[in-house]
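Apart from one protein chain that is not included, each protein chain of the complex appears where it belongs.
Order of writing sets the labels: A and B. Residues in every chain begin at 1.
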Amino acid sequence: MSRDFDWPEFLFLLGALRWTVVLSLIAFVGGGIGGLVLAIARTSSHAILRWVAAAYIGVMQGTPVLMQLFLAYYGLAVLTGIRIDPWPAVTIAFTMYAAAFLGEIWRGAIQAIPRQQWEAAAAIPLDPAARLRHVILPQAFRIAIPPTVGFLVQLIKGTSIASIIGFVELTRAGQLIVNVTFQPMVVYPLIAVLYFALCWPISLVALRLERRIDAALGIKQHP
Amino acid sequence: MKYVFQFGIVRDHLPQLLDGAWLTIRLSLGAFALGFIIAMLLAYLRTAGPRPLRAAIAAYVEVIRNTPFLVQLFIIYFSLPAIGIRFEAITAALLGMSLNFSGYATEIVRSGIEAVPRSQIEAGHSLGFTRLQIFRHIIVFPALRTVYPALASQFVLLMLGSSIVSAISAEELTAVTNTLQSTTFRVFEFYFVATGLYLLMAVGARLLLHAIYWAVFEHGRPVERAWSR
Partner (left out) sequence: MPLLALSNIRKRYGSNVVLDDVSLDVEAGEVVAVIGRSGSGKTTLLRCINGLEAIDEGSIVFDGKPLPPDGADLRELRRHIGIVFQSLNLFPHHSVERNITLGPTITNKVPLAEAKAIALDVLREVDLEDKLHAYPAQLSGGQQQRVAIARALAMHPRLMLFDEITSALDPELVGEVVKVLERLAVSGMTMVLVTHEMGFARRTADTLVFMHQGRVWEKGPPRELFAAPKTPELESFIRAVLEPND
């Protein structure tokens, strides 16, 4: 018995879109905090901190998100003997993933600041904490905003993978609807359109921010 | 913790895992080759073609980069059959990976092309080169050298992203792992080892790409020094 694809089905998709957004935001904020810690660890003068952070980032960036999700969902469940709910597993997995990528972005931003700025600050002299607070981090923050916003798009697209373990976000909702309406030709392209409608404006914002930052800091010191 | 690790079972099934890994590698290389050729073509047309074509390519790139790879795969594998275009799982996987890669690679190559200094191109014009000759002799090599790191990163992303094609049952590493863990119930061990295999492949790929960079772009060529002291 197949249904037609009509308004109720579309509303179901929109409802699932909501979970896509919620999941993305949770991972983005959680990953943001983790990423900040990682970035500072990566650029610290203590070798152990640098190594641990680098190892974490290396593993998270060197393995598929899907595997990380499987380990978090199936792997942990089997290890602890408890049936893990999709929500905690998915949010943990994506938060850890986001933290690694944001940490790399922010490390790059910190290191993009010209050596002379570090030296000028140190030569005044300013102590290391004051250097970070007044000179390095404010500039790094500005440099980091466009790629950070760009990563949000990656994250939103990445949440589609949660469908594979049955978590009902937009993509999974699409599969469910297709199973009932037998109209993949309508549903999947529609899903794509919904993702596009969500992601493209964010991409444009990131692009505009990047141009503005380039203009402000790029002309910076032209003797 | 009631779980008892039994990695021995994984060792018994290692050949299957490696088969899956080998398919992952072949898919990735194939998709890279195909996607790269498409990207070079599109990037060239994006900078040198007629305006409607440039807009179409820009739209293509935006669509690829703002929709999930999984959904793109579903469209290729599930939606197209409804209008008569049917692919095998592996073909759909290869096609999906190539198109997805080409979306990102086109932008990357285009930024490399635009990074070539204007003066170099103008020198080509004054030597009487055609547009195509300028592209081939003046632009391609420096452009690729500039964007090589970005392309290399994109390749690793491609290879790791191939795990998603397990959702349409292409028998690469992730799909094989899923099957094995569900039949042997050694869930954690299989996922752990498979993840390790991916990590090995990613690290290996990076090392190889470094070597290729050196061989193609640096070996035998004098290196520009950034500082004079």
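Rule of thumb we're sticking to: a contact is a pair of C-beta atoms (placed from the backbone, for glycine too) under 8 Å apart; a residue touches a chain by one contact, two chains touch by 3 or more.
Just so you know, these numbers come straight off a predicted model, no measurement behind them.
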{"item": "Sole contact to the chain not displayed, among A:120, A:193 or A:207", "value": "A:120"}
{"item": "Residue of A:14, A:55 or A:130 touching the missing chain in the full complex", "value": "A:130"}
{"item": "Missing-chain contacts mapped onto chain A", "value": "114, 116-117, 119-127, 130, 134-135, 138-139, 142, 216-217, 219-223"}
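The definition used in the following text is that only the chains that are shown with their structure count from here on.
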{"item": "Length of the line joining the C-alpha centres of chain A and chain B, rounded to whole Å", "value": "20"}
{"item": "Complex contact set, residues of chain A against chain B", "value": "59, 61-68, 70-71, 74-75, 77-81, 153, 157-158, 160-161, 163-164, 171, 174-175, 178, 183-185, 188-189, 191-192, 195-196, 199-200, 203"}
{"item": "In the complex, chain B residues that touch chain A", "value": "1-3, 62-63, 65-72, 74-75, 78-79, 81-83, 156, 160-164, 166-167, 174, 178, 181, 187-188, 191-192, 194-195, 198-199, 202-203"}
